[in-house]
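One protein chain is absent from this view; the other protein chains keep their places.
First chain written, first letter: the chains are A, B, C and D, and each begins at residue 1.
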Amino acid sequence: MAVRTEPFVLNMGPVHPSTHGVFRMRATLDGEVVIDIEPVFGYLHRGIEKLAEQRTYTGITPLTDRLDYISSMSNNLAYCLAVEKLAGIKVPERAEYIRVIMAELQRIAALLIAVGAFLNDCGAYFTPFLYMFRERERIVDLFEMVSGQRLTYNYMRAGGVSQDLPEEFMPALRKFMDMMPRFMDEYDRLLMQNEILIARAKGVGILTGEQAINCSVSGPVLRASGVNWDIRKADPYSIYDRFDFDIPTQATGDCYDRYRQRVEEMRQSLRIIRQAMEQLPSGPVRAELPQLIRPPTGEAYARIEAPKGELGFYLVSDNSIAPYRCHIRPPSLINLTALRDMVRGWKVADLIIIFGSIDITVGEIDR
Amino acid sequence: MTIPLSGKDVASKIEEKFPGSVVESSQDNLVVKGNFLLDAARFLRDTEGLDLDFLNFVTAVDYYDHFEVVYWLSSLEHNHSLTIKARCYDRENPVLPSVVGLWQGADLQEREIFDLFGIKFEDHPNMKRIFLWEGFAGHPLRKDFI
Amino acid sequence: MATGELSIYNLVKFQAIPPDWPGGFWWHWLFFTVVVIGFVLTMVMGVIYIERRGMGRMQSRLGPNRTGPFGLLQPVADAIKVLLKENIVPVAADKIVHWLAPVIAFAPALMIFAVIPFENGALLADLNIGILYVVAISSVSTVGIFMAGWGSSNKYSLLGAMRNVAAVVSYEIPLVLAIVGVVLIAGSLSLNQMVVAQDIPFILLQPLGFLLFFTAGCAEINRSPFDLMEADSEIVAGFHTEYSGMKFAMFYLVEYAEAVAISAIITTLFLGGWRGPLLPPWLWFIVKVMLVFFAMVWTRTTLPRIRIDQLMAFAWKFLLPMSLLNLFITALQVLADWPTQLIWAMIIVNFAVMAIIILIWSRFFFRLGWGRIEV
Amino acid sequence: MKFERYGIGIAKGLTVTIRHLLRHPTVNQYPEQRLNISRRFRGNELVWNREKCTGCGTCAKTCPQGAIEIVTSTDMTENKYVVDKYQVDTGYCIQCGLCVEACPYEALYFSHAYECAKYRRGELVQGKEDMLDRPERKVSGYFYPDKAKELPEQTMLVEKVTEKR
Partner (left out) sequence: MEIKPAGKYIYSDIELDREEGQVIEDLKANSQEPIPDPDRWLDEKLEQNILLTTVDALINWGRRSSLWTAICFPACCAFEMIAANGPRFDLARFGMEILRASPRQADLMITAGTLTWKMAPNVRRIYNQMAEPKWVIAMGACAISGGIFASAEYAVVPGYNRIIPVDVYVPGCPPRPEALIYGIQMLQQKIARRKNIDVRKLLER
């Protein structure tokens, strides 16, 4: 005689320690096994796309800072690229290099948070998270030096960056670059080979490459599933075609692979920064532009490889000082499409780590 | 570099298969009729040489007299991209077919468009509000929303 | 002997009371009741301090250092604050069960200390079945925890409580089997006698037993990596999600009192209890308890959490066979009447046996990890 | 890839944490020890130079959210604008820096202060007098490189060696 069980609904969030902000999941459970989940969004819907329609092109940059707030520089970059594409602005050489350095530092910072939060979700009681936060703090220091803020940098502008690097920046960056690989090795030693972590994450929440493409998943999650697709290589924006770096991929696409993928990507970012540091030219950092940009009528979609995936800005202009429509392609939201397929049949504890391994920011989901 | 496919070339191919489906086409994009959208999308995804299997994003633009839904497709294999658009002129009850059956990635984005623009996607399994709450009056990204 | 083990006759017989103890049974009883309660409370404060400072330093932070000298008064401040907080009982809760749960959980944690010797003979009751009593009593607090989970009428609480019950039921068995090995060597069930028998700490004679006991003990009191029942990234705060104020303070106390209890038992069984050179015995005891607790903090800081099915699998497929093998080997050694002068050889042999058994078992029979369930 | 087994991975992790126990923590004990913050730090208040300001209102126009309220009247005798009211709600300002960037007369700066918490919502609104440029108010070097040079160099966490005891 089969045991008849009745599924029950567990409501996780919007305020829950592991939901990375205010995300809510209605999980239908059979015992501890997840049958289905319904993600509920909107607890941080701040109408950024609506606000962007009422602001000048320069005034939107502070808004983009607050999209994916742990990778503000990347958001700045994506937005500025979109405006430049729309208005046909040429960016000075030095500014391009500064942008690349900033974007890659930001990638390291954001991926550190992603990895730390994932390990925290696995239950490693804040230790890896705080170690990685300390490293992020070093990067934030550098950002603070150039932009004057610790989280919402508002550093890049259409046509360059707002200010040149201060003279004490390069020595500090060099020191950081010397330090970072050692720390990353230490973190690998801390948990990478840990038996419990492998038992928890290996083979859990597998996302096949085919499924990932069909769900429009991008970024580290896509590459962990074995698809070699990185916009920095496939569709080089800014000056990424000048650097020599690899696109690491993993085979199976489980949680452990996503974790490893992020660690590998940090190493590649360090490589890019090192090259950019060496090649950094001197010159102006900002193109001569009028106070208010007035791009011609048309539309443009510029995308970058943000730490979480493909971040794109789709701007429609009607030749006024504010965009007619500003759509943001949020990698976090679209990566979450695959969540339902990944968690079905796993336990509640796995739901948490699968969710953690996707690495979302609610600010970007809800906008 | 991702090569943007010429909208005109693709339009002629679609026109060949489904006569009368393309409204207009230019170098950058092509606009298909709403009732042909699903067929055209399937054609774009499954045709050899096009293989547009990756839906980058779906969004909508409100032009007062009509809504334009923009699909940005690309192919990871051939590394090319294409923008297709569909229009709906009904402001009170705009309806378009859902492409969730072809690209699952459209799932949450179509719900988002429904929420913020009020465009209903037929055959979408969970067509309900995603960001705002049930009972919210209006659709905020419409231009006439105060 | 029908009057039970607490009679003065038994205590004197086993030299539980020093011969020159003034006033006899009742003074002894009163004195040690106060000592036990005081010991538990101060130790709980001590271990909370150790945990927060130690964990802070391991996470490259400082930990509390403002409240009092070196932050030593931090647990006092916490206690004052928590005790004076409003007491909330949810409307949907089962009032009586909700009220009773912390008491039922708290009492056993204190009662364990009745049989733990602080010095030779200095203990509340030197039961001749001491360790059995510990095992029996320590499971009772699970009832309290389950009552808390049930009485709160909260899904998270219930999940946490269920996990706790499952963990305790499975881990009791390897725990007891690991103890049996020690009992075989010591030849007594009384904890005081066991310490007296430890001329060399049993951790050297019973390395596998120690490892099993430590693991199972951690699981039983829900320390990391087995802290599933209050896994805050999964089920918020587990069974005490709905508790506040005084009742929460009780649970908080239970959590650490149990940790202290397990540390004390490990100290007594494996580390030679109060025995040690130079320092007074009670200080040795406290130092050893702190050390064991520190090991728990250390693992908690480092290790990720195990999953519920892996927890069960680990108990039944790894710890249980290991402890049976351990028991078997120990029994053989005791039966063979190993000569006392060759005790160092026994230590080496036991360590080698431990390594081989663990290697073989984890190579061929047991892998941590589990699969997906098709739905 | 190869995996460690038999608890070696766990042991490796344990060594990392115990080593951190013996290292210096990276903590900066805030109320006693203060970090030198960035020279370009965008402080939570604005500093306004009455002499340089011409009342053109560019700052208010560039502010993406209209947090700056400026009311001017014309002074016909000296042929210039007089600022009657200049008010910023620091609880509404987001320190994006666009106003400082846009000011054509270098009359608006960021302050270098961050200890601005208040018990009342109303106290957060900065009036004209609160914003005045006084010598005791440190001015941030955001967009003013010459001002930045006067400030102490930023304390970097990179400088803090944590690996050796």
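In the analysis below, contacts are C-beta pairs under 8 Å (C-beta built on N, C-alpha and C of every residue); 3 or more make two chains touch, one makes a residue touch a chain.
Since this is a predicted model, take the numbers as computed values, not measurements.
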Query raised in the report: Which of the displayed chains are touched by the chain that has been omitted?
Result: A, B, C, D
Report summary line: Contact with the hidden chain, among C:S139, C:S244 or C:S362, goes to C:S244
Query raised in the report: Among D:T26, D:N49 or D:Q87, which one is in touch with the chain left out?
Result: D:T26
Query raised in the report: Which one, C:T33, C:N65 or C:N128, makes contact with the chain that was left out?
Result: C:N65
Query raised in the report: For chain D, which residues reach the chain that was dropped from this view?
Result: 25-31, 34-35, 37, 44, 64-65, 89-96, 114-121, 124, 157
Query raised in the report: Which residues does chain A use to touch the chain missing from this display?
Result: 7, 9, 14-17, 21-22, 26, 28, 35-36, 38, 42-48, 50-51, 54, 62-63, 66, 69-70, 130-131, 133-134, 137, 140, 150-152, 210-211, 214, 337, 340, 362-363, 366
**Report entry** Touch list for chain B against the chain that is not drawn
**Finding:** 53, 100-101, 104, 107, 125-126, 128-129, 131-136, 138, 140, 145
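By our rule, only the chains that are shown with their structure count from here on.
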Report task. Count how many hops through touching chains it takes, at the least, to reach chain D starting from chain B. Result -> 2
Query - Contact-richer chain pair [C-D vs A-C] - result: A-C
Report task. Look at all chain centres (mean of CA atoms) and spot the one farthest from the centre of chain D. Result -> C
Report summary line: Here the gap between chain A and chain C, centre to centre from mean Cα coordinates and rounded to Å, is 44
Requested in this report: Measure off the straight-line distance from the CA centroid of chain A to the CA centroid of chain D, and report it in whole Å.
Outcome: 25
Query - chain B: positions in contact with at least two other chains - result: none
Report summary line: Each of the following residues of chain C touches two or more other chains, namely 58-61, 301-303
Query raised in the report: Can you name every pair of chains that touch?
Result: A-B, A-C, A-D, C-D
Query raised in the report: For chain C, which residues count as touching chain A in their complex?
Result: 55, 58-61, 155, 159, 224-225, 227-228, 231-236, 300-310, 367-369, 371-375
Query raised in the report: Residues of chain A touching chain B in their complex?
Result: 38, 41-42, 45, 47, 49-50, 213-217, 227, 229, 234-236, 299, 301, 303, 310, 312, 314, 316, 324-325, 327, 329, 333-334, 336-338, 366
Query - chain C partner contacts - residues on chain A that touch it in the complex - result: 8, 10, 16-18, 30, 32-33, 35, 119-127, 130-131, 134, 190-191, 194-200, 202-204, 344-350, 352
